[in-house]
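Please read through the structure below; I'll follow up with questions.
Other chains of the complex are left out, but the ones given are in their true place.
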Amino acid sequence: MKRDTLLAMLHDMLLARTFEERAAQEYTKGNIAGFLHLYPGEEAVAVGVLHAAEPNDYIVSTYREHVHALVRGVPAGNVMAELFGKRDGCSGGMGGSMHLFDSERRFMGGYGIVGETYPVATGIAYSIAMQELPEAVICFFGDGAVNQGTFHESLNMAALWKLPVLFVCENNRYQIGTEIHRHSAVTEVYKRACGYRIPSEKVNGMDVLAVHQATLSALQRIREGTGPQFLEVETYRFRGHSMSDPGSYRPNVEVQAFKDEDPVTVVLEESIPDYPSESQLDAVGRDNIAHLTGHMRREGYLEMEDVERMKKDVADIVDQAVSFALNSPEPDLQAAWRALYSNRGEEVLI
Amino acid sequence: MADEIPVWKALNMAMDAEMAADDSVFTLGEDVGLYGGSYRVTQDLYARYGEWRVRDTPISEGSFTGLAVGAAMVGMRPVVEIMTVNFALLALDAIINMAAKIPFMSGGQFPMPLVVRMPGGVAKQLAAQHSQRLEHTLMNVPGLRIAVPSTPQDAWWQLRQAIRSNEPVVLLEHELLYFSKGPLDTELPPLPMHRAVARRPGNDLTIVSYSHMANLSLKAAERLSAEGIDAEVIDLRSLSPIDWDTCMRSIQKTHYLLVVEEDCGFAGAGAEIVAGLTKRCFYDLDAPASRHAGLDMPTPYNGTLEAASIPTITSIVAAARQTSGSGEPS
């Protein structure tokens, strides 16, 4: 893979982590309110998947979608401003953290009701198929979301009509405090696509390259007209479900075990040339992200300076995003009415 | 000269006209295609426009309505047929939390040219689960518009207007109206979609109603006129927004208001109509506004009880008499 691609992925993963940790701080400061669901630990999913998408593809996401929006190219300032509820937010301050939208980038929204992403994605795909366009839709959802009725209904329709949707399950093993074996009779999520004869695959979500490769192949099959595809991406969230959740239902040792294979910190540590050593790197085994940096270093792609520059870059981006959000004005009530009636135009109703 | 055709046919022609005019219009629902629609509204469209534009769906109301929401966001003009309103309870998340909120939540970035057609009302002994009425639920949803046509002429135009609108519109079609006939003049220009009309002028009492009950109210008004009570009958044609002005003008003239509705009275559509008009016309009213509504009871299967559970021409006459002060005190 090209050096630029790899560096771009690393950049986005670092940006994602920095952005989210800063959002947590801003929440504590009172600049952000409501529910705030953060993404640390899962960066390799968004980055691996979305770097494989074309600009004409559509993205449909959940309430844990800041990073999907960022990686899709929504400027960090507009995302942060939306979290702040400001006028320059990507939803004009009306949607907030759970409802980021950007029509220009075909970012079709964050949805707060679990299970809504399936029908929205299926509908966009229906429109694509009807017009025989070469586009695809990427539909994100969690492991808990798999048990919502719309999963079943939408996957059946998508398969029946061979619609161009890539279903991506971000399996972080928890539905808030309920672990997967307590919410699903079948815990291998990818197997649940079999009821609809949708080709399905499990991918290691700590390995951005594996995620990227699996997505590329799935999108390729979709564009060849074989219909929907399904990816189960195994990942983990380091934080609680949202800012109001201490996450005390998970044993510390479990959280630590996953942190040890954190895609971002591993990349960072690995990129410091002398630590760990090549041999240490090779021994990591389970952490496939290490393979990325290993690979990058062997190819001479990754230098200490790159990483330092990148860290500084993303810190700057996030700082600027926060200033931008702080300085953005509040929307007024007229703006809210305009948003509500945005589709009315000159129409005379009565 | 306008031909007399049934309401289903007017809707069918409206669908056809809009589908012919605009490739982005498509319809979907259970048995809308090969079968031609439970109430024939989509008859012949499958042959004419093919399966992608006339799509038979599985029994998955929540998701095929949500699918239409997704399609509308990218500029398609889906017309969902929920086989009957009774199954719409399964699609309310898509209608309320998605269709009505996405334009707002996104700060106005997405169109929502979605139409959801729902046959409904109390028909003939379909029992409690198949006699659900949802007016009030849908009215309380900002961002949603509701049309309730009662004639072929209105059905023709209101469906076309709904399809052309970029906002989500629910069409509540009464099952007993599909086969009732009336004139359709396709050359007549349309009224604004949500304008109410006085179907019959009168001086003694204003009857405000909609859909099937507006027709029954008209018949009741004829009987009342024989008794010397001259009722004005207003057909709302729309439940959201409501054309208050047309109603107010009438009340300023008659000073009495009776609202006739088929849904359960308690917290039904009539609650808003009465509350809204009493507020606007408090000093014009010579007596409290009345509601004549369905009983607060699930619909019984037994035919006699079913009839007793909703307004009839006779019961409307009695309610009007009482409202206008000409009946026995209650």
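Labels A and B are assigned to the chains in the order they are written; within every chain, residues are numbered from 1.
We adopt the following convention: a residue touches a chain if its C-beta (ideal position, glycine included) is under 8 Å from a C-beta of that chain, and two chains touch if they have at least 3 such contacts.
Just so it is clear, the model here is predicted, and its values are computed rather than measured.
**Student:** Hey, what stoichiometry does the whole file give for these chains?
**Tutor:** Here the complete complex works out to A x2, B x2.
The definition used in the following text is that only the chains that are shown with their structure count from here on.
**Student:** If you average the CA atoms of chain A and of chain B, how far apart do the two points sit, in angstrom?
**Tutor:** Taking the average C-alpha coordinate of chain A and of chain B, the gap between them is 42 Å.
**Student:** Spell out the residues on chain B that touch chain A in their complex, using ranges where they run on.
**Tutor:** Checking each residue of chain B against chain A gives 26, 52-53, 55, 57-58, 60, 62-76, 78, 93-94, 97-98, 102-113, 142-143, 145, 165-167, 192-195, 238, 241, 243, 245.
**Student:** Please give the residue numbers of chain A that touch chain B in the complex, ascending.
**Tutor:** 58, 60, 89-95, 99, 101-103, 108-109, 111, 113, 116, 118-127, 129-130, 149-150, 153-154, 156-157, 160-161, 335-336, 338-345, 347-350
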